[in-house]
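And then chain A:
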Amino acid sequence: MLTAGQKKLLVELKSSLAESVPEGQISESDYAAKGYHLDVRLQKGGVRRVAQIMLDRRFILETVTAVDFIDSFELVYLYSTYYQQQVRLLVRIRIAKDAQPYSVSAIYPGAIWLEREVYDFFGIRFQEHPDLKRIINPDEADYFPLLKNFGKTKFTDQIDDILC
Partner candidate 1 sequence: MNITQLPYIKDVYGFLGSDVMSGLVGLLIIAALVPLNVAFLVLVERKVAGHIQLRPGPMEVGPHGILQTLIDAVKLLGKEMVTPSSTDKLLYWLSPIIVVAPAFVGFIPLPFSPLVQIKDVNVGFLLIFSFSSIGVISILMGGWASNNKYSLIGAVRSVAQNVAYEIPLLLATMPIILMTNTFKLGEIAQAQAQSGLWFIFYQPIAAIIFFIATTAETNRAPFDLVEGESELVSGFHTEYTGMRFSLFFLAEYTNMVIAAALFTTFFLGGWHGPVLPGAVWFFAKTYFLLFVVMWIRWTYPRIRFDQLMNFAWKILIPIALVNLFITAIVLKVL
Partner candidate 2 sequence: MLNIKTIDDATISQRVYQLNLGPQHPSTHGVMHLLLTLDGEVVVKIEPIIGYSHRGHEKMAENRIYEQFLPNPARMDYLSGMIFNHGYCMAVEKLCGIEVPRRAEYIRVITSELNRIASHFIGTMDYAMGLGAITPFLWGWDDRENILDLLEMISGSRLTYSYGRFGGVRNDITKEFYDGTRKFIDRLRSRFWDYENLINQNVIFIKRSRDVGVITTEDALAFGVTGPTLRGSGVKYDVRKNEPYSAYPEFKFEIPTRKEGDCLARYQVRMAELEQSINIIEQALDHLPPGPVRAKVPRFVTPPEGDCYVTFESARGAAGFYIVSDGTRVPYRIKVRAPSFSNLFVLTKICPGHFLADIVAIFGSIDVTVPEIDR
């Protein structure tokens, strides 16, 4: 159950987010079932505005990841705080396969590596990233491993086990 402090923080967040990214859909989600309190869906942009608000409110960018839906990507940013009552936010944005989103590394330096990892595995190029190169896969690799049309997945019909 949410404490009073958490509810207050959620209300404040919702209002400041709604103010700066009016085109986004902000919804509260069931923490017990989902693990995050607020779910922010962005459409065209606004990732950097959200990041600036989060930094001002002393949140950390816990992780950046992407999910490959076959005709689009979904970039996911996870924010959490260690200063106030615990509130967790998930910010997602659907982008086209060849889109080049802006990097938040100017706001959160920790995102430099997180976004390099997303580029390394999915091929999503970030604009204004200081050092966009492969991080975990070999430097000479010409493939992006976590795409659904690479390797053994359901969509390439090469999935392994009869249990699947």
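Selection rule: all candidates are chains of the complex that A comes from, given by their letters.
In this text, a contact is a pair of C-beta atoms (placed from the backbone, for glycine too) under 8 Å apart; a residue touches a chain by one contact, two chains touch by 3 or more; residues count from 1.
Given the structure is predicted, the values throughout are model-derived calculations rather than measurements.
**Q** Please state which of the candidates 1 or 2 is in contact with chain A in this complex.
**A** So the chain touching chain A in this assembly is 2.
**Q** If we count contacts the way the header does, which residues on chain A are in touch with candidate 2 in the complex?
**A** Contacts found on chain A: 32-36, 55, 58, 60-63, 65, 67-68, 76, 78, 80, 82-83, 86, 88, 90, 108-110, 112-114, 117, 121, 134-138, 145-146, 148, 151-154, 159-161, 163-164.
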